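Of the protein chains in this complex, all but one are displayed in their positions.
Moving on, here comes chain A:
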Amino acid sequence: MAAPLALRRDFFSLARILGGISQLGPRGLSACSSHRKCSQTPFHFLQTSSPFFHTATYLSSTPLAITVTDEPDTLFQKVLVLVKAHDRAVLDSYEFFATMAAKELGITMGKVSEPPKDIERLTLLKSVHIYKKHRVQYEMRTHYRCIELLHITGCTAQVYLEYIQRNLPEGVAMEVTKTAMEKIPDHILEPIWKDHPIDDKSSK
């Protein structure tokens, strides 16, 4: 139990640093990261409802409250972060940033793989009217990068993912897949035939 509390204290200091960096609301994250997530973890930390829109100065808003609960923290066997972009160089630098951040926070990293790129091609007519034989081809390339984090707790995952997502470059989308570990329910720990010995078969 001490470990999640310690993590939450670390999270508070990290969030204070993050609060000094940018003053964006949490709803800003959803437009950049993808809609598909296995578990929807809401990042409602900075609940600032400011009437003005443009952020000229970077000031930290209300200080974050530490929530200390007794319930056990969720454990994730694997957290897969898939980043998509049009530019491979941007993904290279983002991967360097994410791996460095994970190393500094002490998170065990799995493999960092690069799935093959997807090219979507369109063939359109070059001219406004007739000339069917002359066409123009456009293509849209999507490059991927997959970062795996192994054996991570819920609080650490929350902090790390929020840090990663706040520093996501423009034009880069992220999909997070979390594989959680749950305790086996008690009623299936022991096989049923041990408690109820089979004696009705002899009657049949």
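Definition applied: a contact is a pair of C-beta atoms (placed from the backbone, for glycine too) under 8 Å apart; a residue touches a chain by one contact, two chains touch by 3 or more; residues count from 1.
To be clear about the criterion, contacts and distances are computed from a predicted model.
UniProt records the chain missing from this view under the protein name "28S ribosomal protein S24, mitochondrial", selected from "Sorting nexin-4-like", "28S ribosomal protein S24, mitochondrial", "Prolactin" or "Fructose-bisphosphate aldolase".
When you scan A:93, A:108, A:123 or A:142 for touch with the missing chain, the hit is A:142. By the touch rule set out above, chain A reaches the unshown chain at residues 24-25, 27-29, 31-32, 34, 53-55, 84-87, 118, 120, 126-127, 131, 134, 136, 140-142, 168-173.
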